[in-house]
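Read the structure below first, then the notes.
With one protein chain held back, the other chains of the complex are shown just where they sit.
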Amino acid sequence: MKELVIELLNKRGVTVEPIAEIAYDLQVPYNPELTLEDCIIGVEEVLGKRDVQYAILTGIALDKLAENGALDEPLASIIKSDEPLYGIDESLAMAIANIYGTIGVTSFGYLDKKKVGLIKKLDNDLQKGRVNTFLDDIVAGVASAASAKLAYQAEEGRSKNEKEAL
Amino acid sequence: MKELVIELLNKRGVTVEPIAEIAYDLQVPYNPELTLEDCIIGVEEVLGKRDVQYAILTGIALDKLAENGALDEPLASIIKSDEPLYGIDESLAMAIANIYGTIGVTSFGYLDKKKVGLIKKLDNDLQKGRVNTFLDDIVAGVASAASAKLAYQAEEGRSKNEKEAL
Amino acid sequence: MKELVIELLNKRGVTVEPIAEIAYDLQVPYNPELTLEDCIIGVEEVLGKRDVQYAILTGIALDKLAENGALDEPLASIIKSDEPLYGIDESLAMAIANIYGTIGVTSFGYLDKKKVGLIKKLDNDLQKGRVNTFLDDIVAGVASAASAKLAYQAEEGRSKNEKEAL
Partner (left out) sequence: MKELVIELLNKRGVTVEPIAEIAYDLQVPYNPELTLEDCIIGVEEVLGKRDVQYAILTGIALDKLAENGALDEPLASIIKSDEPLYGIDESLAMAIANIYGTIGVTSFGYLDKKKVGLIKKLDNDLQKGRVNTFLDDIVAGVASAASAKLAYQAEEGRSKNEKEAL
C-alpha cells in the first residue's frame, strides 16, 4: 500500500523530498547533525504506517471529489473554498502528526499557520482550479510526524551514548 | 445548516429520538431525574454546533460515495467493508464526541464496542448493501457528546443548589 | 471555582488581559472589527469551563510541586528542565485549546513554537528559579480556545447578517 500512497501523492504534485525538507527545517535547530537523508528516511517511515496511509487516501479522495464536482452542496463549496471553520482536514492531518506523540501536533499547528515551502505552493494552487484543502494539511502532518520521530531517535541516541560513556 | 444536517440524517435512517435514547442510557445511572426530553434537547444542541455539522456532512458524503461506487480503490473496498484498522470514521466521530470535553470520548469508545440500539441497527444494514461505516460512529459521537453535555449541566445544577442552600 | 482559578493564575503572574492580547493577535487578521474587550470576554468564558479549570489546577500544581522539590526523580528534573520530549504539558494545554474545536489546536501549536508576549516572559522566568513548564502552555491553550470561540462567533454573526439581508 505504501507505493500506492506515494504514487497518489506524486499525481497530486507531492514528492517525498520537499516533505523531508520541511521536517529538516523543523528539527535541525535541536539536532545540528541532522541530514536531509535522515529526514527522507523519516518521511518514508511515516508513509509506511497503515493509519497514515488511510488518512492520506481519504483526504486526497475528498480533494479530488470536490475538484470533479462529485460532492453535494454545501460540502462541495466548503471544501473548495477551504472554509476557515471547516476543521476536518486539520483533524485528519493531526491524526497523522500525532503518530509519534504530542510533539508532532504542536509542529503541525505551527506549519498550518506559517505555510512554509511546499505547503505554501499547494495552498496557492487552489487559485488555479486545484483543490488541495486536505493535501496541504496532509503534507504538514507527515512532515510533523517525521520531525517528531527524528526527535525521539536523537534522544535515544543521546541516552545510549551516555550509558556507553559510563 | 442545522435543519439541513437533520434532514440528511433522516434520509440515511437516523432521527433525533433514538440518538437521545442512547444518550439517556449513558447518563441516567448518574442522574436518575433525567428525562428523554432533556436528552432530545441535548442532541439538538450538539447538532447545532458548526464543527459537528461539518463532521456529519463529511462522513455521510463518504458513506454515500462508497455506496454509489464513486470512490477509487482501495478506499472504496476499505470503507464498504468497514475494515477494522480503518480509523478515520472513529477519528471523525471522536471530534464530535469531544466537543464537551474528554468524558464524551470515553462514552464513544464504549458505544463503539457495544453497538447498542440504533448503532447496532445501522451496523446490520451494512449487510443489505447500505454503507453506514461513518454513520454508525457519527450516531455514537453525537449521543456521547449529548451525554457529556447533560453531565456538565447536572453538575452545574448541583453546584448552584449547594450555593443557594447556604 | 472560576474566581479561584483566576486567583491561582494571578499568584503565578498571569492575568486575563495579556492572555486576551494573544487571542486578539491570533484573531484580528480574520476579523478587523475585533476589540480587546471582546477577547477579554472570550478568555473569561474559557476560564468558566469546568474542563479548563481542572486542567489549570492540575498543571499549576505540578509546576509548584516541581518548584518546591516535592516531586520524585526523574519527574522532578524532567519538569524543571521542560525536557523537550515531555509532552504532558502540551497534552493538558491542547485539551484546553480544543474546547471550541480543532481550530484552537492549530493556534496552540503555533503559539507553542513562537512563544509570543506573556508566553515568552513565562518561559524566561524558568531561568530565575520559577517552574512554568505547564503554565506557559496553559496560557497558550486558553488564548487559543478564546480565539477559536471568537472565530465561531464572528462566523455566526456573518450568517445571521446574511439571512437578515435577504
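Some points to look at:
Lettered A, B and C in written order, each chain numbered from 1.
In this section, a contact is a pair of C-beta atoms (placed from the backbone, for glycine too) under 8 Å apart; a residue touches a chain by one contact, two chains touch by 3 or more.
Worth saying up front: this structure is predicted, and the values here are computed from it rather than measured.
Touching the missing chain, out of B:10, B:106 or B:124, is residue B:106. Residue-wise, the contact with the chain that is not shown comes from A:101, picked out of A:18, A:74 or A:101.
The chain not shown here touches chain B at positions 30, 84-85, 87, 90-91, 94, 101-103, 105-114, 151-152, 155. In the full complex, the hidden chain is touched by chain C at residues 1, 4, 50-51, 54-55, 57-58, 61-62, 65, 70-72, 74-75, 78, 85-88, 91-92, 95. Although one chain is not displayed, chain A still touches it through residues 49-51, 95, 98-99, 101-102, 152, 155-156.
Heads up, the rule we're going with is that only the chains that are shown with their structure count from here on.
Chain B and chain C have centres, each the mean of its CA atoms, that are 29 Å apart. Averaged C-alpha coordinates give centres for chain A and chain C that are 25 Å from one another. In chain C, the residues that touch at least two other chains are 101-102, 152, 155.
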